[in-house]
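Have a look at the structure below before the remarks.
Here the complex is missing one protein chain, while the rest keep their positions.
Chain lettering (A, B, C, D and E) follows the sequence in which the chains are written, and residue indices restart at 1 in each chain.
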Amino acid sequence: MAELVTLGETMLRLSPPTGERLETATRLECRTAGAESNVAIAASRLGTDAAWLSKLPESPLGRRVVGDVQRHGVDPLIAWSEDGRQGTYYLEQGGEPRATDVIYDRADAAITSATTGDLAVEAVEDAELFFTTGITPALSDTCFETTRQLLEVADRTAFDLNYRSKLWSDSEAASAYEALLRDVDVLFAPERDVESILGIDGQPRTVAETLRDRFGCETVVLTRGEHGALARTPAGTVEQPAIDADTLDPIGTGDAFVGGYLSRILDGEAVERALAYGAATAALKRTITGDLAVVTERAVERVLDDRTTDIER
Amino acid sequence: MAELVTLGETMLRLSPPTGERLETATRLECRTAGAESNVAIAASRLGTDAAWLSKLPESPLGRRVVGDVQRHGVDPLIAWSEDGRQGTYYLEQGGEPRATDVIYDRADAAITSATTGDLAVEAVEDAELFFTTGITPALSDTCFETTRQLLEVADRTAFDLNYRSKLWSDSEAASAYEALLRDVDVLFAPERDVESILGIDGQPRTVAETLRDRFGCETVVLTRGEHGALARTPAGTVEQPAIDADTLDPIGTGDAFVGGYLSRILDGEAVERALAYGAATAALKRTITGDLAVVTERAVERVLDDRTTDIER
Amino acid sequence: MAELVTLGETMLRLSPPTGERLETATRLECRTAGAESNVAIAASRLGTDAAWLSKLPESPLGRRVVGDVQRHGVDPLIAWSEDGRQGTYYLEQGGEPRATDVIYDRADAAITSATTGDLAVEAVEDAELFFTTGITPALSDTCFETTRQLLEVADRTAFDLNYRSKLWSDSEAASAYEALLRDVDVLFAPERDVESILGIDGQPRTVAETLRDRFGCETVVLTRGEHGALARTPAGTVEQPAIDADTLDPIGTGDAFVGGYLSRILDGEAVERALAYGAATAALKRTITGDLAVVTERAVERVLDDRTTDIER
Amino acid sequence: MAELVTLGETMLRLSPPTGERLETATRLECRTAGAESNVAIAASRLGTDAAWLSKLPESPLGRRVVGDVQRHGVDPLIAWSEDGRQGTYYLEQGGEPRATDVIYDRADAAITSATTGDLAVEAVEDAELFFTTGITPALSDTCFETTRQLLEVADRTAFDLNYRSKLWSDSEAASAYEALLRDVDVLFAPERDVESILGIDGQPRTVAETLRDRFGCETVVLTRGEHGALARTPAGTVEQPAIDADTLDPIGTGDAFVGGYLSRILDGEAVERALAYGAATAALKRTITGDLAVVTERAVERVLDDRTTDIER
Amino acid sequence: MAELVTLGETMLRLSPPTGERLETATRLECRTAGAESNVAIAASRLGTDAAWLSKLPESPLGRRVVGDVQRHGVDPLIAWSEDGRQGTYYLEQGGEPRATDVIYDRADAAITSATTGDLAVEAVEDAELFFTTGITPALSDTCFETTRQLLEVADRTAFDLNYRSKLWSDSEAASAYEALLRDVDVLFAPERDVESILGIDGQPRTVAETLRDRFGCETVVLTRGEHGALARTPAGTVEQPAIDADTLDPIGTGDAFVGGYLSRILDGEAVERALAYGAATAALKRTITGDLAVVTERAVERVLDDRTTDIER
Partner (left out) sequence: MAELVTLGETMLRLSPPTGERLETATRLECRTAGAESNVAIAASRLGTDAAWLSKLPESPLGRRVVGDVQRHGVDPLIAWSEDGRQGTYYLEQGGEPRATDVIYDRADAAITSATTGDLAVEAVEDAELFFTTGITPALSDTCFETTRQLLEVADRTAFDLNYRSKLWSDSEAASAYEALLRDVDVLFAPERDVESILGIDGQPRTVAETLRDRFGCETVVLTRGEHGALARTPAGTVEQPAIDADTLDPIGTGDAFVGGYLSRILDGEAVERALAYGAATAALKRTITGDLAVVTERAVERVLDDRTTDIER
């Protein structure tokens, strides 16, 4: 029985080498990426017993995704499908002034037809915490309904807004959030999404407070990019600055933060410690190619102990 | 004004290195592949003025396909689309007793919505020869209709049955062929498709004769894999044995044959010469990784002159 | 509770690209390899609930081995060690008349100190079948003793002689086999090892019979390379020819055979079916780079149905 | 009929991976590079109908150059030669304090014998603008003469000084410039070359003015590296700051600037817009590996709109 | 007869591509690295006649090390061994806040059994200068004794403290240094080692003075990382600032410094020049992947002349 169960789509990520363009590159690196499996992987690597629910095509591509997730100790609870595609996305890293280019190719992925009938609902019921993000309900109406039902049946829930403008409009997202957040205990809310989608801005503390009041969440974690994060819990507010990093690949930073945070909360540690773990896991992720936070507790703690990065030999 | 105009979908082909599996490979080679652009490329490289019609997404992926086709001298006449995907396919080369694995991921590709209103119909009308294959009408009802109309408006047409069991059923294909082949002047017919889809078997000469009679094609070229090819024209029947090759990558062999054949026919040469050119182009293709026949007239003629493959230095 | 539990060392396998030499190559492919985890992986991929016991260094290298095994669904039951190395081996594929070169660098690997106190003995006790090979007792005196004890406590056992001349002498191996085989129910015996180490030769049937009598094993599976395999069970003798393969990488073929065989036996199928599964899994393995049989039931059955390896598309 | 016709040598560029040295690297990336084809490619990608004149060896190397240029939509008008080499250059990127190393291996390239008799003079005559750089006349006496004649026959001309100390001496270059610039309408003049070769220094505006007066050019564009660019036209002077970039590969920046500039001028846009387009194209180029500005109008305009480079997804 | 003879272990260095982790990378770059061969290589490339003593396994791995050293002109004087391993180390480059990870796998390397009986003692006796580092005596008791004896028999000696916490404790190192430094003429002393192991801190000049007095060395070169270096000789004290570098790979920087310094001293040049050469060689090394300073006198002098790193072409 897993402590943490997450639900979401996991894609193949295809990317050319740094400095090469999708238009001309002859080799693509093939990795596995999905917000909710990223979170499960980060938490699992930091000691959490984690499972991940999804629906995938019965094909080498689907099996590949499972293998890449499973290797990090996450238990994959998969609805295998003869129909539906393996979602992919193409990623071309940018550099000032060239924007990073993300091309989603995820329409009609197998998961878009995932109902609670397909998925291991009992694992969600039994979990200490169920987690998903705003990406899942955006995938299809079916996925929205499945998300809603699982948030309802779960004992305790966490949710990251994770707004994706390529999946739905602002107003669609806003309605969905309204419908789903009532069932959310721990809300991770990127400051920019809170402002652009939910129309709440102001001082971070006030924003977190407003969110908490509006949706009745127990805890709101406002994530603020380079400005760090802030958690509003029943006990008050805690702030955490971001940790500087040599950023090689920023994709997955937010998921690493959430995974690090949840791993400590599920371990019974204080919010202060959870925020710090989240920030350190996120900083480490930025130095690693790929969406995944390939970290260890030892490495996270080394960051928190602020040790030198001199080579030890 | 191109001598040869072809119509069809061109995909990205993603393949792991030899001996590695799609399930575990970390790098995929990214190439460009499509039966009809393969034919245009082979013919163009052998001296034909060729153009290729398609509909592609306005994205780095679509531009990449165009660039890869255009570099071989083919004129791309593209309907650019803001909707629709770039079709892809995953290819894992096998080896006895492991089958080569092809995973199509081409549903809802931009081309599936291509109407004659989108495409450069006048290029088809002006061409000496219009070519497409049985893949195109299989892509969507719209594509079927577009294929039908273009075969009709073209002055002279060539068509390769190219049956794909992953795109439609035997009976769907059979009906479509019945509807389309009346407008075909030169028919390339793989022996196995003729038997399994059109239900015609027997001696190759008889099969070609039957096809010619049934559909009223001027020429029927029966392609028989390792058994070579046979052309039935108004002037009689010509046979051509296959040319032995060290096969590194068999995909695209049929297209290379057609491209080689058409290049000579459009040059006013005899069917004997065209068949020989087709066979040599096909044999060369088998030694080259990727779908494309990256050949030259000099190289094809060297094969036909049966010169040694000793290294010249 | 796993159906199959295996015990053994798993190494990093470092190999240069084909045709390049260890002496001059600048890049090495890094894979994971070990007879007993290979068997667990093959069986797991074919539907067996499998676990693997080992002792590994607490390091990125040890974690990598675990991840590579775990990704195929095997449950790793690891004794993590602060001491001891990660075993490695260098593999340079040969080609007539150049021998394939294997350089073991496995002395003092963490596993050499593995006692039953370190390992999950209860998993062995609870398993339907415990499997290890002649490599494990050859690693150290401690490993020999651990192997002996686990063969004793297991309910039902399988063992592959797997003689390694670089690990011990013929006579050391012979003594060890004498001491261990009394506790073995299913013995996999490479014909060449039976002759050179145990001094038994003659007709395959007689050899299997003699082995069975000498050690009191319930079943003896004599593996004969290109000559196939032969199983002597209480019910009689069954033979299985080898299945032809385009061999890209022969390493791990024997383990694939054992994994395929055990997966069917544990599924309650007949010895005939198990032998056939073993042979097909082994043939598929030979077409894949790396020690691992990255196969599926579907692919094995396709081989057994003797389907064409023509590309389906 | 092309709007823009350029003339020049295009080489293979062979470069080791970042941080590796030519002396020890075992793999070289092979790209295509030449100032004048770079300009044609940048302009073509930004909407200009462009052609490129050159003389190349009839070999896979020559064909490769043509394919690499043609894929970006430029029409290659090639004099194929049985004699003469394919020019190459070796590029090893440096890093403070190690200088970037360029080794030219272009002596006796096929183009060195290119006369107007070889080349498509009518394309030059028909073009809206003919462009070449100071590299072309430096290649050989024949090339100097050919350059001179084509500048003469062209209706309207643009020229980039592009001084190369490895091709000729300061005084040779100065004499050639004196002889050629009388026929130039739009002169691109790197500030450092103007000073060191033509001996003109001072305030940028004065320098541009002096150049314009001395050679009678209609427009002088002074390119000043990180200090931006300045255009002196009949209507007055326009300045453009450089746009900051994360520079991955600086080679080809100047050509990207010229291509971007000319694409707007040929489109009838104002000099201000042309300079801005040049600066943005140059900045984008710096983030891309290789000599080529693999850009689009959309990407350039995004830079000019000063949009965030945040990932959109 | 070599001017410079060095003694030490040289390892294979296995490293994943930048941004990839040892735990998941599928390819490792294989290079050759060892402090004392690094020094010999740097000096040899800068004109010194250099030899290197070691003991290596008779295997492709040992031969590879020899080839990689020999290619830079160093004469390898090798005791070939049938026993003993080839030492390796795994290197994963970090990035703020992730530490660079070095995993030594060098226990029981062939060199650990190297006695003066194995090695070319006469080469040491005949050399102008014998050099080794604090790594060598840390490898084994035998190596300590061999180091001691060779420092004794050599005419003139140089030694770099090079403390390695993964090889021995502070106190073991301190005792060994006490025993060995009496025979050292030129001592290279990293400031941090001097403080942590020898317990000497204070103003750099005072530290160098103290070291010189304590051990009776003729010259002490205190190396201070980004703060440069300082040499205390009989003639007084000379300081040298560090030279800024775009650091791609810092490993081997210290060895490059020593190699550069010794090359000038052995050439009879002044300490000022030697320090400058050392600093420039070190700065160049930082821009190059791998432990080796693949430099030339011309490149070093270019740095010292403070020339632009603009591309010359």
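Here, contacts are C-beta pairs under 8 Å (C-beta built on N, C-alpha and C of every residue); 3 or more make two chains touch, one makes a residue touch a chain.
This structure is a prediction, so every number in the text was calculated from the model and none was measured.
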Fill in: Touching residue (missing chain; options D:E23, D:E122, D:D155 or D:E272)
D:E23
Item to complete: May I ask which residue of C:G94, C:G216 or C:P241 touches the chain that does not appear here?
Response: C:G94
Worksheet, complete the sentence: Had the left-out chain been drawn, it would touch chain C at residues 17-21, 23-24, 94-100, 102, 104, 164-166, 250-251
Worksheet entry | Hidden partner chain, residues of chain D it touches | 14, 21-31, 59-61, 63-64, 67, 85-86, 88, 90, 92, 101, 103, 105, 107-108
Worksheet item: What residue numbers in chain E mark contact with the hidden partner chain?
Response: 63, 67-68, 70-73, 296
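Heads up, the rule we're going with is that only the chains that are shown with their structure count from here on.
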Item to complete: Moving only to chains each one touches, count the minimum steps from chain B until you reach chain D.
Response: 1
Worksheet entry | Farthest chain (mean CA position) relative to chain D | C
Worksheet item: Between chain C and chain E, what's the gap in Å when you average each chain's C-alpha atoms?
Response: 44
Worksheet item: In whole angstrom, what separates the CA-based centres of chain B and chain E?
Response: 62
Practice prompt. Can you tell me which residues of chain B touch two or more of the remaining chains?
Written response: 21, 23-24, 26, 63, 67
